[in-house]
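This is the structure I have questions about; it appears just below.
Note that one protein chain is taken out, while the other chains of the complex remain in position.
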Amino acid sequence: MNRLSRLTSTHIVYLVVLLTVIVGTILVGSVGRSFFSTGNISDILTGTSVLGFIAIGQTLVILVGSLDLSVPYVISLSSLIAAGIMANQGANVLPGVLAALAISALIGLANGLVVSGLKVHGFIATLGMGLIISGYLATNYQGSSGQAPLSFRLIGATGLGPVPISTLIMLATAGLVLLMLNRTRVGHHIYAVGGDLGVARMSGIRTRTPIITAHVLCSVMAGLAGLLLAARLGVGSPTIGSQGGYDLLSIAAVVLGGTLLAGGKGSLVGTLGGVLIFAMLDNIMSVMQINPFLKDVVRGLVIVIAVAVYARRTVITRPPRFEKSSTTPAREVSA
Amino acid sequence: MSVSENAQGTRNEILARNRSSAGDRLLRALRTPSGGVFILLIALLIAVIAANPSFGEPGSLIRFIGRTAPIAIAAIGQYFVIVSGEFDLSMGSVVTAQVFIAGNLIGDDDARVLPVLGLMFVFGAFIGLINGLVTTLLKVPSFIVTLGMMLALLGMVLYSTGGAATGNPADSFRQIGRGGIRDVPVLEIIPYPVIIFVVTAAAALWLMRRPYGRTLIAVGDNSRAAALTGARVWWVKTRAFMLSSLSATVAGIILVGYAGVHPSVGRGYEFTAITAVVLGGVVLGGGRGWVLSAAAGAFALETLFTLLNFLGVESTWRDSVQGIIIIVAVAAAAQTWQRKRRGASSRTHEPTHPIAPPPTVGTNERGI
Partner (left out) sequence: MDKEVFPLESRVNTPVVLSVSGLSKSFFGIEVLKDVSLELRSGEVHGLVGENGAGKSTLMKLLAGVHHRDSGTIELSGAPVDFSHPTQAHEAGLSTVFQEFNLLPDRTVAENIYLGREPRSGILVNRKAMLERTRELLDQLGITSIQPSTPVSNLSVAQQQIVEIAKAVSYDARIISMDEPTAALAGPEVELLYSIIGRLKERGVAILYVSHRLKEIFDLCDTITVLKDGEVVGSQPASSMDDASLVRLMVGRPISAYFPEVTPGTIIGEPLLEVADAGNEQLDSINLALRTGEIVGIAGLQGSGRTELVEAIFGAAPFTRGSMRLAGEAYTARSTRTAIQHRVALITEDRKSQGLSLNQSILDNALSVIRSVFPGRTNQARQDAPGVFSSLEVIARDLDQEVQYLSGGNQQKVVLAKWLAISPRLVLLDEPTRGIDVGAKVAVYNLMRALAAEGKAILMVSSELPEVLGMSDRVLVMRDGLIAGELSPTSTEEEVLQLATGARTEETPS
């Protein structure tokens, strides 16, 4: 594609992926294990699926110029609703899934309406929504609850060769979202609204639609992640989302994937790279038996260093007129 | 300039004549969301006292202020960062880290209290320095920088302590958070946290009236314009991050007295502090809002929780109430600022005058 700047950004992400693979191969090899063993690859891919779902949704809201801090609570709520309705009955799987996703979508709708209608910053709107759900969870659930039937638990446990089913579903979802972003009007408008609200409005875009769409899809993705976690655990849990720190981690994965935190510029493919980097880091550290608390230290450092590298790269000023040959100055592009 | 030969007193008088009166300024400020929070706070206090008259007794009020002091101090620190247009998400981890530093380094040894206190302040300032420098010089969004710091710092603390509660520091240190000046008439006790809060608030108020404070707001309002007026934007913002981490340090010191040494101390503090600041009408993105409104936001939040408590609402609903409040407050503020802007274009304008007419014009007050 001729989308030069975006391609380079995604390029860098996958160069980092490659670097991580090399470092991983060496480190994992040094303790006498193989990075490319079926078990290990399966481990890494499993690690990508939950964060993958959330990061897909987070990419959408960040592209449109918002944020979603409510995802951990949506994840927990979704897992509880699904496991509660299923109550270990195979026949209830579909109603459970649908109910969990419907509630998630409603939460996303509320987020989208507050952000686009009441002009509340996405940070505040979703922080508030997260707290509201958190209070509900704390009041109504004391611990794990519900029971996922075996047929549903299989989704979390089976795979095609080394590739877990959950990862395949995540990738298929990513494909659909990618199609939406690049090939539908609302996808184009998500970029436009995040890029410049004024320009989007002047071009006759109803700016609420993309904002609401992004928030609804983001919450639905979080709902899917909650379902996946319910399938893995066999029960619903009120703390599963917040324990994982998925809100900030998913934002970090999106930014690691080269998407601008301010919106309007970025790619879903980059986000998947960011998720893969995190999953491989986790895997390498587990295999190396690094203290789990140190994992957060490494994650924190990786996020800041990666974004600092992007910031270096994306400070584009007008092309130089002298010292290099260039005829006409281009408009200054702020990174 | 024609005034330069006038006496100092006259010059001040002319300046005063060309400014709004203090009363006008106060009234106008109260009409902004940053002023509104004080009215909200008073309304909530009245409601709490109505629900439970004993809360209105001086002794119990002062203890309430003491309990709220740490979060109010944290909110003041977060204010500096937010008004400059940034975020500090590392605040909670700084509180946790400081609590552990106090717990592990002071131990039972009273003699260590002062040196360790000094170390904690240096450590706090250092964290803020790193946050600020990475944000301003490496151009990484502060959301990401302080998120990374939050993860890294908490990870380090948990790693070095194994993630479990450790021994409490010497009682003399814990007295900072727990103790107070006793046998005070009417109040019975003035808790030390109240004194620390009052000192912090006064210092913050003083700082915001200094050139630094005004420049900080100007940077938050329009950093490009501020840079072109010669402000060292990177250093102005970095100092704001340092103030934020230092205030988290103070909050941590008080919390050791209250809550002891445990990894959960300080968890979520950043978001509570941001909530308080936003409730205080301070605009995310910077450039608007008072520092004391941030503290008032913290008090309003705590008063609300107290009210819910007296009304018999389960404490598990606290989060939900906080969530609703923050959305409603920000939505209301957004509408207010918008109305203000729109109103300015349609309503017949406030009377305007030439500034400081030369003395020859006459002696009438505004000299039109």
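By written order: A and B. Residues from 1 in each chain.
FYI, a residue touches a chain if its C-beta (ideal position, glycine included) is under 8 Å from a C-beta of that chain, and two chains touch if they have at least 3 such contacts.
Just so it is clear, the model here is predicted, and its values are computed rather than measured.
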Full-complex contact with the absent chain, from A:H121, A:H189 or A:H215: A:H189
Candidate in contact with the missing chain, chosen from B:G23, B:G230 or B:G312: B:G230
Contact with the hidden chain (one of A:S37, A:N140, A:T158 or A:S203): A:S203
On chain B, residues whose C-beta touches the chain left out of the figure: 1-4, 8, 11-12, 14-15, 17-20, 24-25, 210-212, 214-215, 217-218, 221-222, 224-232, 287-288, 344-345, 348-358
Residues of chain A in contact with the chain not shown: 2-6, 179, 182-185, 187-189, 191-192, 195-196, 198-205, 264-265, 316-318, 320-323, 328-331, 333
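Here, only the chains that are shown with their structure count from here on.
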Whole-Å gap between the CA centroids of chain A and chain B: 32
Residues on chain B engaged by chain A in the complex (per definition of touch): 89, 134, 138-141, 143-145, 147-156, 158-159, 163, 271, 274-275, 278, 284-285, 314, 316-327, 330-331, 334-335, 338
Footprint of chain B on chain A - complex, ascending: 114, 118-121, 123-125, 127-136, 138-139, 245, 248, 251-252, 255, 261-262, 291, 293-301, 303-304, 307-308, 311-312, 315, 335
